[in-house]
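For this view, one protein chain was removed and the others were kept in their places.
Right, chain A next:
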Amino acid sequence: MTASTADVLDYDEVLARFDPVLGLEVHVELSTNTKMFCGCPTAFGAEPNTQVCPVCLGLPGALPVVNGAAVESAIRIGLALGCDIAEWCRFARKNYFYPDMPKNFQTSQYDEPIAFDGKLDLELEDGTVVEVGIERAHMEEDTGKSLHVGGATGRIHGAEHSLLDYNRAGVPLIEIVTKPITGTGARAPEVARAYVTALRDLLRALGVSDVRMDQGSLRCDANVSLMPKGTTVFGTRTETKNVNSLRSVERAVRYEMTRQAAVLAGGGEILQETRHFDESTGSTSAGRRKETSEDYRYFPEPDLVPIAPSAEWVEKLRATLPEMPWQRRKRIQADWQLSDLELRDLVNAGAVDLVAATVDAGATPNEARAWWVNYLSQEANTRGVELAELPITPAQVARVAAMVADGKLTNKLAREVVDGVLAGEGEPDAVVAARGLEVVSDDSALYAAVDEALAAQPDVADKIRGGKVQAAGAIVGAVMKATKGQADAKRVRELILERCAG
């Protein structure tokens, strides 16, 4: 089912012999209230086939009408990517028979995309900027969801039959296609990931989609081909689908480069086909042979009239564009007085929005950064998820930071509270109460613990009385142990010195 690792060429060897060419197609589901061509709701996770109507089920005689809000989102996406907006364009029927498309065609756009010829600048982890050209962004509709029964869960191989839920069929989709990305060499996988990340951040800033790769509202198909070093003619490409996370984008491109190189180095030919990425093995396997565009028999959709956005409308939409992620990063760097390195750490951790939201919830930028970039990033790494997917909110982090600032929690206790929130034990205050984590701030309790510790180590107590202040450390340690770490060490030290001075 999956190619063995013997079928791939060593990565350095790939780069010594070939130059990779990338083409990335990103599909983004718009977060409109209704579908592209009918008034069915688009909420994720509803009971199967409860958000359907004659239009999206392709029942005879049903007629589509375009969702104006989806067109506005498409134009705004195009503008944010620096694209030209078509003065006139049409929808087209893309004909193919597949059970996830109940109409037997997908309503899409063919040679008249609503937006074309733009660019997106990406910043790689080390700060290198790469400009990616945008070929086009066009409007289409999503397909239904298939569940393959009988084989391994959800997979086609070995399935006995398939079950279709059309709630997703007809959800507005924007397909954004890059121009060929060349000259990236060894960094091609990293560029692919950075592109999807930058695009995701941009779409999120625009507020046009919830851009959840794990829920399929942002999906990437990675086209990869190789050309022998020194040549300029593109090789045959494959299109890898089912790439459902940023990390998978990077892995899929890298794997496909090493696989294709092995085929080419062995004198073989690359077949133009779709390939399926397998998260568990990190490899791709052959899918369907790619149909040529003639095979789709595109023709202008007769049931939908052309779209001709007026210059006034486009300018009105341009005025609604928010601060772009790259502008925002510059502003945040200035506002929070971050060094380039600090900003890069923040961006690379995927923490900009989370830290900003934590600051909005009352934390200082430094507190918020410390939590997200240091402690929580490690936790996300350990769990193998994106930072934003951790089960803790900026408001909860801000609450913990506030308790530290108020002296109710030490840093150590605060980490325990955060661990409790991550473990699903509820809000920070509830975790503090349930785990009994509040700092012992009652001085009488602390005095008792200090007196006890001093009495237990009379020699140390004498040293302190004799002026050896650094000896207090041993007593602080004893008190912290006695209070199970729930005392503020600084306060304990003050009390010890006070006791020994008196």
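Note that in this section contacts are C-beta pairs under 8 Å (C-beta built on N, C-alpha and C of every residue); 3 or more make two chains touch, one makes a residue touch a chain; residues count from 1.
Note that in this section contacts and distances are computed from a predicted model.
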{"item": "Chain not present in the shown complex, as UniProt names it (candidates \"Bifunctional ligase/repressor BirA\", \"CheY-P phosphatase CheC\", \"Aspartyl/glutamyl-tRNA(Asn/Gln) amidotransferase subunit C\" or \"Electron transfer flavoprotein subunit beta\")", "value": "\"Aspartyl/glutamyl-tRNA(Asn/Gln) amidotransferase subunit C\""}
{"item": "Hidden partner chain, touching residue among A:14, A:28 or A:70", "value": "A:70"}
{"item": "Among A:217, A:244, A:258 or A:274, the residue in touch with the chain that has been omitted", "value": "A:274"}
{"item": "Residue touching the undisplayed chain, where the options are A:286, A:334, A:423 or A:469", "value": "A:286"}
{"item": "Touch with the omitted chain, as defined above, among A:185, A:306 or A:407", "value": "A:306"}
{"item": "Touching residues on chain A - with respect to the absent chain", "value": "32-34, 38-41, 47-54, 56-57, 65-71, 90, 95-99, 146-150, 156-157, 159-166, 241, 274-276, 285-288, 291, 295, 297, 299-300, 302, 304-309"}
